[in-house]
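Here you go, one structure.
With one protein chain removed, the remaining protein chains of the complex are shown where they sit.
Moving on to chain A:
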Amino acid sequence: MTVQAVLIAAIALVFTVAALLALIRMIKGPSILDRAIASDVLLSEVLCILGTEAVINEHTYTLPIMLMIAATGILGTVAVARFVARRDRAQQTEGEQ
């Protein structure tokens, strides 16, 4: 086994464990904000894995996908944060009445 094969195996193992831990937090919650953060982390891990794929196979096909994920990844988290804001305000006005 060459040094590179060992490195690739180690990278695959580390990314697998990292993605599984983020998934556990996404399932456990407890609040929707925790899930938003976990999905954000999972998305940035996907971004890192696409970069890793470009390094291992030495091609540039994944670079445009990385660009688009970096540009649009923010939208999900921001939408969830705004949704929480509206629900909060609705609950507050209900409490005041």
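Observations, loosely collected:
Basically, a contact is a pair of C-beta atoms (placed from the backbone, for glycine too) under 8 Å apart; a residue touches a chain by one contact, two chains touch by 3 or more; residues count from 1.
Throughout what follows, contacts and distances are computed from a predicted model.
Matching "Dipeptide transport system permease protein DppC", "Probable peptidoglycan glycosyltransferase FtsW", "Na+/H+ antiporter subunit G" or "Anti-sigma factor antagonist" against the UniProt entry of the left-out chain gives the name "Na+/H+ antiporter subunit G".
The missing chain lies against chain A, touching residues 3-4, 7-8, 10-11, 14-15, 17-22, 24-25, 31, 33-34, 36-38, 40-41, 44-45, 47-48, 51-52, 54-56, 58, 60, 63-64, 66-67, 70-71, 73-74, 77-78, 80-82, 84-85, 88.
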